[in-house]
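Just passing along the structure, written as structure tokens.
With one protein chain removed, the remaining protein chains of the complex are shown where they sit.
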Amino acid sequence: MDLVANVLLAAGASPAMIHSIEEIPDFTPKAHALYINVGTLTPDWLPAIKLAVQVANENKKPWVLDPVAAGASGFRLKACLELLRTNPTVVRGNASEIMALFKGSEDSNSKGVDSIHESTDAVEAAKSLAQISGSIVAVSGAVDIVTDGQRVVGAKNGVSMLQKITATGCSVTALIAAFVAIDPSRAFEATVSALSVFGVASEIGMDMAKGPASLRMHLIDSLYGLDQATVLHRVNISVI
Amino acid sequence: MDLVANVLLAAGASPAMIHSIEEIPDFTPKAHALYINVGTLTPDWLPAIKLAVQVANENKKPWVLDPVAAGASGFRLKACLELLRTNPTVVRGNASEIMALFKGSEDSNSKGVDSIHESTDAVEAAKSLAQISGSIVAVSGAVDIVTDGQRVVGAKNGVSMLQKITATGCSVTALIAAFVAIDPSRAFEATVSALSVFGVASEIGMDMAKGPASLRMHLIDSLYGLDQATVLHRVNISVI
Partner (left out) sequence: MDLVANVLLAAGASPAMIHSIEEIPDFTPKAHALYINVGTLTPDWLPAIKLAVQVANENKKPWVLDPVAAGASGFRLKACLELLRTNPTVVRGNASEIMALFKGSEDSNSKGVDSIHESTDAVEAAKSLAQISGSIVAVSGAVDIVTDGQRVVGAKNGVSMLQKITATGCSVTALIAAFVAIDPSRAFEATVSALSVFGVASEIGMDMAKGPASLRMHLIDSLYGLDQATVLHRVNISVI
């Protein structure tokens, strides 16, 4: 939550972390987007998660799902598959997570949040998942893939060292939620943009980094200082 | 908790984060001050919070309340108002939070922890709240306000970029608790001092910062390295 909140603040968003089911009816309608992350999921959080999704849907608020380590356990996969049926605007995971959701079974070899497939292998799974769920599906990897089930775009910005920093995947999903909040009708473009902006910030940060911890710091600083010209100059997107 | 604990360690305090009601009867009497923060509040934490406050009061230990996002939900506001009635030594919030407590109702527009009022607007609310509660009330903002209901002091040190780092408000409240622990009979002076020291550390850190993440790092380093001469040279306090 710490990195996620700092990434959102650096990007100009206003994060609040709400866990309690008692607060959701009051708070969720005030939010411009809802972000559900199943990292460190426990059963007592599920009712709050499901109510938050219901309130977001009733209030036409976009919401984004990060199926962290979806294949790590049957309990977690089941929870993610249930959430997937409640119309997330965007789903962002690594290849292992997206494939686990696609297979909808425990036969994933996912040991956790690390990606053990190349994201490109997951393109077909992502397209099918997008068609089934009606969600925008994004797959992080050497090349980030975004699809609505028809269109497929590759976002190539980013650095591999991000995999050596915990919660960078969670953070880019949060950034997607912040971008989608601006114009939910353009969730596909917002998702590609968020992935690209985060990737560009990581590239600029990498120029100053001596390792994962300094990259983490420079990434946030770079995101805070990023201007449109720099993004447009560096962005590397292609239709696949 | 991560930033809060590191700020306390950098300042020379010895933090311990205790959540379990089972530990409070043994642990709380050993502490020199208690800090209650309602961020990410859930109902199962409330009994532990209330017992910790009771034990602190019985043992004449000072305790400090941070009403994080007090206006975010009726549940949270009710919990904060109950805690306010149990004699906190100090209450520190942003203008939205202090006004939400003052109004004692849900008509606050607080979307969360971000301050949406200028702290100066909250001076009257803070004075009244201090008179009602008998607590020292501090309001963070461009100018930090501290009042015991009669006296009002403005502490002007600090940098606006702190608002782009999560938990800086929580951290300065923790620092207030550490300062109040030194001499609970001088909680007003301790609160002004803690706000000023944190503000000075942030100003020194800002000289080296390139963005919110490097400010966070330099803030803690500066707090660790701060000496009395530097504080006395930079401190900017005025009676209002």
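All chains are identified by letter, namely A and B, in their written order; residue positions are counted from 1 within each chain.
Operating definition for what follows: a contact is a pair of C-beta atoms (placed from the backbone, for glycine too) under 8 Å apart; a residue touches a chain by one contact, two chains touch by 3 or more.
Everything numeric here is computed off the predicted structure, so don't read it as measured data.
K.L.:
For the chain that's not shown, point to the residue among A:12, A:134 or A:211 touching it.
P.N.:
Going through A:12, A:134 or A:211 one by one, A:211 is the residue touching the chain not shown.
K.L.:
For the chain left off this view, which of B:6, B:37 or B:89 is in contact with it?
P.N.:
B:6
K.L.:
Would you write out the residues of subunit A that touch the absent chain, in ascending order?
P.N.:
Here the touching residues of subunit A are 2-3, 39-43, 69, 72-76, 106, 111-114, 163-167, 209-214, 216-217.
K.L.:
Against the chain that's been left off, what residues of subunit B make contact? List them.
P.N.:
2, 5-6, 9-10, 14-20, 22-23, 25-27, 30-31, 216-225
Note that in this section only the chains that are shown with their structure count from here on.
K.L.:
On a C-alpha centroid basis, what's the spacing between subunit A and subunit B, in Å?
P.N.:
Computed value for the inter-centroid distance: 33 Å.
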